[in-house]
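Here the complex is missing one protein chain, while the rest keep their positions.
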Amino acid sequence: MSHIKIELRKEDVDFIKGVCATFNNDPQELINVLHTCQEHFGYLPAEVQEVVSDGLNMPVAKIYGVVTFYSFFTMTPKGKHPISICLGTACYVRGAEKVLDEFKKELGIQVGESTKDNKFSLSSLRCVGACGLAPVVLVGDKTYGRVAPDDVKNILKEYEN
Amino acid sequence: METIKLTIDNKEIDVPKGTTIYKAAKELGIDIPTLCYMELHDMNIENKPAGCRICVAEVSGRRTLAPTCSTKCEPGMVVKTHTPRVLNARRTVMEFILSDHPKDCLVCSKSGTCELQAMAHRLGIKDIPGAEYAAVSTYRKDTSPSIIRDLDKCIMCRRCEMMCNEVQTVGAISAVNRGFMATVAPAFEQNLEYSTCTYCGQCVSVCPTGALTEVNHVPQVLRALVDPTKTVVVQTAPAVRAALGEEFGLAPGTLVTGKMTAALRALGFDYVFDTDFAADLTIMEEGTELLDRLSRHLKGDKTAKMPILTSCCPGWVNFFEEYFPDLKDVPSTAKSPQQMFGAIAKTYFADKIGINRKDMVVVSIMPCLAKKYECQRNEFSVDGNPDVDFSISTRELASFIKQANIDLNTLHDEDFDAPLGESTGAGVIFGTTGGVIEAACRTAYELYTGKKLKRLEFTELRGMEGVRSATIDFDGLPLNIGIAHGLGNARKLLDDVRAGKSQFHAIEVMACPGGCIGGGGQPLHHGNSEIIMARAAAIYTEDRKKPLRKSHENPFIIKLYNEFLGKPGSEKAHHLLHTHYFDKKKKIIIKK
Amino acid sequence: MSKINSIADLKKKRDELQGGLGSRVNDTSNAVHVKVAMATCGIASGAKNVMEFFSEQLERRNIAAVVTQTGCMGYCYAEPTIEVKLPGQDPVVFGFVDLKRADQIIEKYVKTGELVDGIIPVNYQTIDLNV
Partner (left out) sequence: MSKYSTHLLVCGGTSCHSSESDAIVCNLRDELEAKGLMDSVQVILTGCFGFCEKGPIVKVMPDNTVYVQVKPEDAQAIVEEHIIKGRKVTRLLLKDPVSKEPVSDPNKMDFFKKQLRIVLRNCGFINPENIDEYIAREGYKALGKVLTEMTSEQVIKEVKDSGQRGRGGAGFSTGLKWELARKNQSDEKYVVCNADEGDPGAFMDRSVLEGDPHSVLEAMVICGYSIGASNGLIYIRAEYPLAIERLKIAIKQAREYGLLGKNILGTGFNFDITLRYGAGAFVCGEETALIHSMEGLRGEPTVKPPFPAESGYRNHPTNVNNVETFAAIPAIILKGAKWFSSIGTGKSKGTKVFALAGKINNVGLIEVPMGTTLREVIFEIGGGIRNGKKFKGIQTGGPSGGCLSEKHLDIPIDFDNLIAAGSIMGSGAMIILDEDDCMVSMAKFFLQFTVEESCGKCAPCRIGNKRLHELLGQICEGKGSIEDLDRLRNMSVVIKDTALCGLGQTSPNPVLSMMDNYYDEYVAHVKDKKCPAGQCKSLMEYVVNPENCVGCTACARVCPVNAISGERKEVHHIDPSICIKCGACMEKCKFDAIFIR
């Protein structure tokens, strides 16, 4: 059988086990555990889910079922500067799609992908609750409001170095 | 009990509080259609995700249609199950489901037994509007040693998920993804092979569509049969004869041992043998092991592990290798009857008829899908030549017989061939839960006490309860027996063993609810326990009809030991009839 | 912080505090009060910088003032928004407050009472729970 395992470092395993322990190894705390792990690793690769499965003593299939259910969890690493375009209704009617198209064009990637140098990744999300600023773009933790397609180049320029 | 009066389709009915509309309607003879609902009576488990929405009905005072499978009756409720609104909704929802389903009915392995197909027919679906541009959710196909997954055909009834997680507690599969792409799959949507799947096949046996089916080995068997250089030997498991008739329109519980034998011969098998023979052999080995461990245990030998666990069920073996690898020294080392048969056939019997094992093909007819995997395990082959070449299920055999233009119902009964076709009643009852341990008791008692059993039938070991226990008096020695069928029940007993709390001397475990008669390769019973019970009754009938009912009295077994193996537990017996187990837990599972 | 152990404690605490918070409303002190709407919208539009600016500059320009954060005032279209209350006067809400306008507000409104552009007329009534 072709089982290829990507090794987690021991401290990574210990970290995950520790997280499980802080939540009493209770399977009902799965989502909290996953949040903490994603915050730490940036994403939730299969290996991490395996260790969580061990820590919480629950089938890894169930964990994968949960990870794939919630859009907040991701199994692919994000770019150094993750870009999220809000496609909530308020942003949509104010032209968020055109902004998204501009990002796609500028970066040459589709939603859910990262640039080759792993600098940027592109995702869309539903309403960050800043509808007053529609259309809204998030780059990392920074929020850009009232973004027009013409602004895209300048936004990307900020992260050139 | 508090009852509730309500009206369904203008008929009044009183039902106990808590009854669902679906069941109340059934009482009235109203058969509301459903795709996802399934009741497992004995296990007290109902699969009612209320996801298919086919069983909806109009209920007074409700804004929307109610799923009758999961809506409880209330006093004065007025239910209508076939108004235009209901029928239109049912049809439209069915069209939705079909629109996301491959249209390859003609060549689907479930064709004819597919519940979706039957429902489309029943609801009078003639057209799937918009099919020309409708996207269809598609997934990677997966073939494991036992089971084929074609999730394009999954309708999210969640029955397999329920079987795997709640009944079997295997947890190999779960609902994954969301929305249109939601389906049921192993972790990371990997192949089953890389999951914790035990190949018990219970998922297959409840799948309403062609999403989960068994790997079909009939073509390989057919090729072997027409190969003039091959001697093809077939063995049939005890549970098969109690269920095969169902595929030919016979009532559940109709024994077709003789007809089955005739059919196999008609198919061209050179020797038609019986796994029951190997079951008797298993008893000899396992019984000896039990007595050996027991006597050491009674003498205070700490290395004698108690309780002894049966090991004839490959799904069960897979289960403890995955979940209880720390206990892998506890089960009996005796191989399963299928593998004992193969080992003897390709040595003792091959010698007898003077052929090389490479020129012999051993085929097993099994009620089981895990047997397909078991016969492929490395340790069960010699120089790459497996002891058992192919294992086909009861369902596959039925299909094979039909393809060969054989009308099972008109065949005259025939007998198995000698010597590997001769068996006792003890071998037969292997097919039902409690049977292995009962057969073992019949032999162990007499060997241990040196006395003849007055009463052969240990009825205290029989029944359909998930976990049973009984104490058998071994002439002053109370022997505590535990029985579990269904892996979820097995887990309970195993947890006790692991915790050192188990009081049992011996435990029988069968992976499938009901034992082999409820196996994953049997004709689909859709959770209907009456079918399982009828099969069990047939098994016990066959036992009663046998002139010999104790394994150690089987003259051919005696002869086998005399001529070939020496005595039970001998070195040769160990070499051929025993095995060892692996820790499978550590396997991990990332395929890049 | 010490625990509030009874309803009487709570009442006492409230009475004490109302002196403090009330001063922002009821003109018991001579300080200028600036509240910056620091909800997500506000922060995203630069309210943090605005708040820092007021804290720093009011001090630097020797104006007795209290600068605090508060939640969303509801004028999302005009973020960042701030409320300025001069002693003895009704509070005034300013919208679209960038640093330039913030400077204007200090120089004109705070120092001289002269209004500047960007005033948002408050158009709601808030209930008072003191019954």
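For clarity, chains are labelled A, B and C in written order, and residue numbers in each chain start from 1.
Going forward, a residue touches a chain if its C-beta (ideal position, glycine included) is under 8 Å from a C-beta of that chain, and two chains touch if they have at least 3 such contacts.
Computed from a predicted structure; not experimentally measured.
*Asks:* Going by the touch rule at the top, give the shown chains the omitted chain contacts.
*Replies:* Touched by the chain not displayed, across the whole complex: A, B, C.
*Asks:* Would you indicate which residue among B:Pro49, B:Pro102 or B:Pro325 is in contact with the undisplayed chain?
*Replies:* That would be B:Pro49, which touches the missing chain.
*Asks:* Which parts of subunit C face the unshown chain closely enough to count as touching?
*Replies:* Subunit C touches the chain not shown through residues 1, 3-7, 9-11, 13-14, 17-18, 20-22, 35, 37-41, 43, 68-78, 83, 95-96, 112-121, 123-127, 129-131.
*Asks:* What does the interface between subunit A and the hidden chain look like in terms of residue numbers?
*Replies:* So the residues of subunit A touching the missing chain come out as 26-32, 34-35, 65-66, 69-73, 87-94, 125-132, 134.
*Asks:* Counting contacts across the full complex, list the positions on subunit B that touch the omitted chain.
*Replies:* For subunit B, the residues touching the absent chain are 49-54, 56, 64-65, 67, 70-72, 85, 88-89, 92-93, 96-97, 99-100, 129-130, 133-135, 155-156, 175, 177-182.
What we mean here is this: only the chains that are shown with their structure count from here on.
*Asks:* Looking at which chains touch, is this a line, ring, star, complete or other?
*Replies:* line
*Asks:* Subunit B to subunit C: how many Å between their CA centres?
*Replies:* Centre separation, subunit B to subunit C: 73 Å.
*Asks:* Could you list the positions in subunit B whose residues touch two or more of the other chains?
*Replies:* In subunit B, no residue touches two or more other chains.
*Asks:* Would you give the residues of subunit C that are in contact with at least 2 other chains, written as numbers and ranges?
*Replies:* Nothing qualifies.
*Asks:* Can you list the residues on subunit A that touch subunit C in the complex?
*Replies:* That would be residues 128-133, 136, 143-145 of subunit A.
*Asks:* List the residues on subunit A that touch subunit B in their complex, please.
*Replies:* 1-6, 46-47, 49-50, 53, 58-65, 68-69, 71
*Asks:* Show which residues of subunit B lie in contact with subunit A when the two form their complex.
*Replies:* Residues in contact with subunit A: 165, 170-178, 185-189, 193-196, 587-592.
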